[in-house]
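Report on the structure given below.
Removed: one protein chain of the complex. Kept in place: all other protein chains.
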Amino acid sequence: ETWKFASEEDKNDVQDIFAQKFAEVVKKESGGDIKVRIYYYGQLGTENDIVELTSKGTVQFVSVGTGHLGSYVPEVQAISLPYLLGTNEPVVREVLTSSKTIYGDLAGKFEKVNLKLLTMFSEGEEVWGANKPIRSPEDFANHKIRTFTSTIPVETYRTFGATPTPLSWGEVYGSLQLKTIDGMVNPIYFIYNAKWHEVQTHLMYPGQQVYVGTVSSNSKWFKSLSAEKQAIVMKAVKEAEKAAYDYNLSINKENMAKIMKDRPNMQVVVLTEAERARFKELSTKLHATYFDIVENAYKDGEKAAARKGAEAIISGLEQEVKAAAAKLAK
Amino acid sequence: MKNVLRKVSRISERIEEFIVCFSIVLIMLNSTANAMGRYFFGKSIFFSEELNQFLIVSVTFIGFAYAVRKGRNIRMTAVYDSLGHRSRKVITTAISITTAMLLFYLAYKAFFYVQELKDINRLSPALEFPVYIIYSIIPIGLAMAGLQYLISFVMNLLHREIHLSHDVIEGATTGLGDSI
């Protein structure tokens, strides 16, 4: 049989490395009986399309940036909040793979749209691109930064003092080149692939957050699988997550080196702890935004409970990040 | 009875015209306001793209029903043009009924698609607005277009002329130019 796996990214991006490893393990473990067919960026439509196709069972697995799931599972946008999970890769990984909040509370919300949350992984720190150094909210004044058309990212940069400018990615290169917008934000590996480093002079590491990919499967379909096949899926997910983690570390490093080779004058700014602290303080205001978004998605009678649930998710994640940091510090 | 139908047809035509006009003008205002806001005041309309997408969906599907009503559709008429009146009449009649059926089928599928979006409560990312409300226009537009083909099928059965739609007769000119 053939299982179908749709990813929002291109061949050899982090999500695809996950998909390739997943396919390899499934094939091996099933003795060649099960093939996994991978679809890349745009081949089956938009991010929304592939999520819906998985929910309906036309494809069995889907991998998208967590932000894109917000239209279906509003609670998941907690993962997109700045300075919540942080950018310490081993700590983030510990939380993303073993969090009770994610695999308990959040996974339950996935079930409502017939998705089974399988795993989450980092694709690298979100880096700000600009044509000047940005170290403080004041530096963001009159700075038009391209974001996704989604409330949390838009509000994040508004809170930081910038002018968030949602723009579809096809227009970003030209708009940066002609200074219609001033900057953008993305992991390094993607900035290099999209060639946006060609039209920016500064790259800032704010320690704000990582881009998180989420893999889910059709829940009813998964439940209908035999115990052996379910075990194959879980084993493949585990190995693929490891492959994606290793690749995330190496590809971001490699592509940073390529950027410096292409543009030796590129200025790289790593914000100091004090500088980060100011943004971090601002970011706590966004928790209320998050609660509002979740509340808004529910009917009148359910709003209060939904808000409570969202608050529990944030405090749960905050504790787990602390615990993971303490555990790994040992 | 016939007058009632005619009246319903006129009213629905006016509604289609209004939705199409309104959406086109709003796209223009929305895009220009967004650019001016960004350039002069450093403020973008964060939902600008999303609003345009909604508007283009309504232009496309309501405009499609309107275009069918006006007998405007893209066809490859190379073979058709070389045939006599009788054969053309047979073909046009057969095409109107099969196209009507196809569009009703698509409207039916669209209805269920919208229902699914409602069930999973998909919200638009910027406005956090239930997407199914906007997309409800899709089954409506497809069904209206199907209805137009069904009406032209009936007209072709009842009359000698070849009806491309209720109002548009092949060979006659309309306000919008020759039908194609």
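Structure notes:
Just so it is clear, A and B label the chains in written order, and each chain counts residues from 1 on its own.
Heads up, the rule we're going with is that a residue touches a chain if its C-beta (ideal position, glycine included) is under 8 Å from a C-beta of that chain, and two chains touch if they have at least 3 such contacts.
The definition used in the following text is that contacts and distances are computed from a predicted model.
This complex has a chain not shown, and the name its UniProt record holds, of "TRAP transporter large permease protein", "Pyruvate dehydrogenase E1 component subunit alpha", "Ubiquinol-cytochrome c reductase iron-sulfur subunit" or "Peptide/nickel transport system ATP-binding protein", is "TRAP transporter large permease protein". Within the set A:Glu29, A:Glu52, A:Glu94 or A:Glu320, the residue that contacts the chain not displayed is A:Glu52. Residue in contact with the omitted chain (choice from A:Ser168, A:Ser224 or A:Ser315): A:Ser168.
For chain B, the residues in touch with the chain missing from this view are 17, 20-21, 23-25, 27-28, 30-32, 34-35, 39, 49, 52-53, 56-57, 59-64, 66-67, 70, 72-81, 91, 95, 98-99, 102, 106, 109-110, 112-113, 116, 135, 138, 176-178, 180. The missing chain lies against chain A, touching residues 10-11, 37, 39-46, 49, 52-53, 56-58, 167-168, 170-171, 173-175, 178-180, 193-195, 198-199, 262.
Everything below uses one rule, namely that only the chains that are shown with their structure count from here on.
The distance from the centre of chain A to the centre of chain B, with each centre set as the mean of the Cα atoms, comes to 38 Å. The residues of chain B lying in touch with chain A in their complex are 38, 42-44, 46-50, 116, 120-126, 128, 131.
Within the complex, the chain A residues that touch chain B are 48, 52, 55-56, 70-72, 74, 112-114, 142, 144, 148-151, 154, 163-168, 293, 296-297.
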